[in-house]
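One protein chain is absent from this view; the other protein chains keep their places.
Labels A and B are assigned to the chains in the order they are written; within every chain, residues are numbered from 1.
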Amino acid sequence: MADVTYREALRLALDEELARDPNVFLMGEEIGRFEGSYKVTAGLWKKWGPKRVRETPISEEGFVGAGVGAAMLGLRPVVEIMTVNFILVAMDMVVNHAAKVSQMFGGKVKVPMVIRTPGGAGAQLTAQHSQSLEVFFAHTPGLKVVSPASPADAYGLLKSAIRDDDPVLFMENLVLYNLTGPLDTTAGDGAIPIGVAKVVREGGDITIVSHSYTVRRCLTVADRLAQSGIEAEVIDLRSLRPLDVDTVIESVRKTSRCLVAEEGWATFGISAEIAARVHRACFDDLDAPVERVGSAEVPMPYAKSLELAAMPLEEKIEAAARGLLAECGVL
Amino acid sequence: MVLIRRFEERTEEQYTRARIGGYCHLAIGEEAATVGAVDPLGDHDYLFASYRDHGTALAVGSDPGAVMAELFGKAAGVAGGYGGSMHLLDVERRFLGGWGIVGGQLPIAAGAALALDYTGSDGAVLCQFGDGATNTGAFHEALNLAAVWNLPIIFQITNNLYGMGTSVAMASGETELWKRAAAYEMHGERVDGNDVLAVHEATTRLLTMARRDRRPSLLETCTYRWRGHSVADAGKVYRSADEIAEWRTRDPIARFEHQAIEAGTLDVGDVSELRREVDATVTEAIKFAAAAATPTVANLYDNVYGDPGTAAQFARMDTAGPFGERRETRGWRT
Partner (left out) sequence: MADELVMPRLSDTMERGTVARWIKHEGDLVASGDVVAEIETDKATMEYQSDLDGTILAILVADGETAELGAPIAIVGEPGEAITPRPAADHTSVTAPVGASSAPATPRVTTAPVKASPIARRIAEESGVDLRELAGRGSGPDGRVVRTDVERLIARAGRREELPPPRAVAPVAPPAEAEVVDATRIQTVIARRMSEAKATVPHFYLTAEIDMTRAMTTRAELNAALAATGEKVSVNDLIVRACGLALHDNRQFHRSWIGGKVAYHPHANVGIAVALDDGLIVPVIREVERKTLRQVASEARDLAKRARTGQLRQPEIEGGTFTVSNLGMFGVAHFAAIINPPEPGILAVGATIERAVPVAGSIAIRPIMNLTLSADHRSSSGADGARFLQSVQRYLEAPILLVG
C-alpha cells in the first residue's frame, strides 16, 4: 500500500473514471494545458485530450450551467471551480438549477454532475480567497456534499460522486492537497459510499466531530489530550449531505461529551447542525452542552498574526475540549 | 397556434377560478414566434424555454390534458405536479423544460449542445428566452461559450418589447438585440415574430447551420404579448391602449389564416372545423385536469434526488432530523 498525496489520489480517481466511462469528462478553468491551478488535473489533458478535459473561459455561471445541461443529456461532467470562492457567481446554477432539476421536473431528468472545488484558509489569501462555504450547499436539498479529509477518502468518494446520479459538491481544502496517506488500489475499485462518517480515532471521554482538514487538527488535539489521560473519539463526517448523524450519536452516547470543530463560521454552521441533532438525540446522555469551534466571525484578514488568530487552530480546539472537560469535572 | 391561443384563454379563466395557483405567464400574441421556431425541430434536437412555456409545450406536441393537469397541480401533470406552470417539460419530445430564473436556461442549453457535440449527435438545441434575459450575465456567458466551443445551438430571443414592465428601450443599450451576436463573432438576425412562415424559414436555415457547420446563432423574433407579464398584471400601466390595439391588428393567427387561404392550402371551412376541434380539445384537457388526482403527501420527498442509492444514504440523516420524520424514540423511563 503506497502513500500518496491527496492531490495524487484525486488525480488517480479522475483518471480511472475517465477510463471507465466515456461519458465522464472534466471541465474547468486552467485544467488543461496549465494542468490545474492546484495541479490536480496535471497530465490528464495530455493523456485524454481537449474533449475529455475541457478548458473553459473565466465564466463560472456559464460552464457550471453547461455542466447541468450536459448532465441532463446523460453525460457525467466533473466541473472544477478553481476555489470555492468563485462558485458564488455560479450560485444560481448550483442552487436554483442543478439542485432543482430532478424534483421540479417530476423526476424525469437527472443531473449526474460533480463540482470539485477547494476551500480553506491559512495561506494569507485574505478575505475573498479563504472561505469554507460547504454549509451553503449542505443547506440545500437536491445537492449532495462530501468533504473528504484523507487521500483514501478523496479517491473513494470522488469515484462515488462521479457515479452518483445527482449533483455532488466535492469540497476539497487547499491545505489538504500536499497531505499524504495510504491508498490501497489493489482491493476492489476503492469507491466509498456517500453519507457514511468514519471514526478515525476511538476514545471514551469526549467525541470530537469535524470534517475536511479540521479532522487533522482534531487528531493532533486528541494526541495532546491523551497526554493528560483523556481519550478522545474523533469522527470525520466525510459527507455533509446526506449527514451520517447515527455515527455521531452512537459516539456521544458513549462519551457523553461532544465538541464540533469546523473551518467555516460556526454561526448557522455545520457545527450548529450537529449540535442541534446531538442535543435532541442525546439529551439524556450529555454531561454538558455541545461545544463548538469555528473560524472567527470576520472576513479573513491578511496579516499572518491576524489570520492565525482567526483560524480554528489546534490551540483553540484543544482549549474548547479542555474547557468542556473541565465543565464536566474531568481535567 | 389556434390551440395555444385557446389553451391560454381558458388557462386565464381557470386561473381566475382559482384552479391554477402560483405565477401564470400567458403567451397570447406570441404564438407564431413559438410555433415557427419549434416546428422545424427534428428527432435529435432539444428545446429549452423560459417560464412562459405553455405554448412551447403544446407546440412540441405535449398532451394538452397533461399540461393542464400540471397547471392544476395534479399527479397526472407533465411534471407530476412538482413543477407547475413555469416548469413544463416533455422528455420524450426532448423539451427540457420551462425554467424560472430569467436567463438561467441559456448556459444549461449550451451544455446540452455541448453534450450533443460530445456524443457526435447530429442534433441541435433551440433555446428560447425573452428580451429581458439578454441583459443577464448568463446570456453573455452562454453565447460566448457557444461561440468558443462551436456548439450546435440557436438562441432565440422572443422579443415582446417588455421584460415585465420595463421596455427594451429602457433596459438595453443596443435595442436591436440580434446585434449582440456580433460581440461573439456569431451569426445574428431578426425576423418578424408574428409571421410564422418567416420564423419557420429562419429557424430551419439556422438549424442547418448549427448541425452542419457547428455554428451557433442568435435569432431575434419580434412579437408582442397581448396580456400582462403574468395573469396578475393587467399590462396597462407601462404601455398605452393604442399600442396594444395596434399590435392586436397584427394578430399572427389571423395573418397565417389569411396567408394559407390565399395560398389555397386551407379554406374557411377548415379553419372553423379546426377551431371547433381545438375548443373541444381544451375543454377535454380542463375536464381531465380537474378530475385528476392530486399528488399524495406521502410522495413529498420523491424525486429530490434521482440516484437510486440515495434513499439509503438519507435514511441515516433522519435521526434527530429537523422534522423528526424518523426520530428515534428512547421511550420514557419510569
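The rule we apply is simple: a contact is a pair of C-beta atoms (placed from the backbone, for glycine too) under 8 Å apart; a residue touches a chain by one contact, two chains touch by 3 or more.
These numbers were taken from a predicted model, which means no experiment stands behind them.
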Inset, instruction - Can you work out which residue in A:V199, A:L286 or A:A310 touches the chain that's missing from view? - result: A:L286
Inset, instruction - By the contact definition given up top, give the residues of subunit A that touch the hidden chain. - result: 224, 256, 283-288, 315, 318-319, 322, 326-330
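Everything that follows uses one rule, which is that only the chains that are shown with their structure count from here on.
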Inset, instruction - Spell out the residues on subunit B that touch subunit A in their complex, using ranges where they run on. - result: 46, 77-83, 87, 89, 91, 96-97, 99-101, 104, 106-116, 118-119, 137-138, 141-142, 144-145, 148-149, 302-310, 312-314, 316-322, 324, 327-328, 330
Legend entry - Of subunit A, residues touching subunit B in the complex: 25, 51, 54, 56-57, 59, 61-75, 77, 89, 92-93, 96-97, 101-112, 141-142, 144, 164-166, 193-196, 239, 241-246, 249, 276-278, 280-281, 284
